[in-house]
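Only a single protein chain was left out; the remaining protein chains are all shown in position.
Here is chain A:
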Amino acid sequence: MIELDRAGRSFKVKRSVVHAVQNLSFTVSAGEFVGYLGPNGAGKSTTIKMLCGILTPTSGTVRVAGLDPSRRRTTLARRIGVVFGQRTTLWWDLPLRDSFELIRHLYRIDRAAFAARLDELTGTLDLGAFLRTPVRQLSLGQRMRGDLAAALLHAPDVLVLDEPTIGLDVVSKASIRDFLLRVNAERGTTVLLTTHDLGDIERLCRRVMLIDHGRLAFDGTLDDLMATAPEQSSIEEVVTRLYTGSAS
């Protein structure tokens, strides 16, 4: 579903060249749930942006759902759902319900399919109480649930999440994690998420990829990840070892 082959992205900053991502190769199959870890500035968001076609890779190739994202961006948009934890993709001054209606038009979702989908998402994400509230008045947890619904209304094959639990309280986090597990299990949606919250990883991800300095530093199951450190280490200790170890 997602294929990167020696993909790289560099930026020119004041005459020097910064390689945000270099020589990155990995494959994610349909139905997988993958956690994408890395310290700040490691290249996680750059990778995500290449997957959605926002950034054009400067080397190598990227394919998502069989398409080259940067060349077929608007076609791919119908098959991929994207959530940025740091900013909303909803219309700030409109009620949530109106944002959804606009998305229905933008993605040309059939009216009946939309109604069924919205019903389902309203139920599982518990949106009913604030569907008519303007987005700017929602709490962060409510807004994130709204953003998740918005990213899934068009029933995408792939869901890409950039720090979806950032800033949320424990209850909101738990409800979002439950929801993501359900989407992955029931719909077979491929999920790739970046996070700094290791609870997300423990709870959600069967497979973990770790990127550092723009290169893939680890790729394996959660158990494999835990096996890289002495026994009885907590996941925090394991990841700290990898972040600091691979940084040297």
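Methods note: contacts are C-beta pairs under 8 Å (C-beta built on N, C-alpha and C of every residue); 3 or more make two chains touch, one makes a residue touch a chain; residues count from 1.
Assume contacts and distances are computed from a predicted model.
For the chain that does not appear here, its UniProt entry gives the protein name "Transporter", which is one of "Spermidine/putrescine transport system permease protein", "Molybdopterin-dependent oxidoreductase", "Acetolactate synthase small subunit" or "Transporter".
Taking the complete complex into account, A:Val82 is the one of A:Leu4, A:Leu24, A:Leu37 or A:Val82 that touches the chain left out.
Within the full complex, the residue among A:Ile2, A:Val28 or A:Cys52 touching the omitted chain is A:Cys52. Residues touching the missing chain, restricted to chain A, are 11, 40-41, 45-46, 49, 52-56, 70, 73-75, 77-78, 80, 82, 84, 86-89, 91-94, 98, 102, 105-108, 134, 162-163 (touch as defined at the top).
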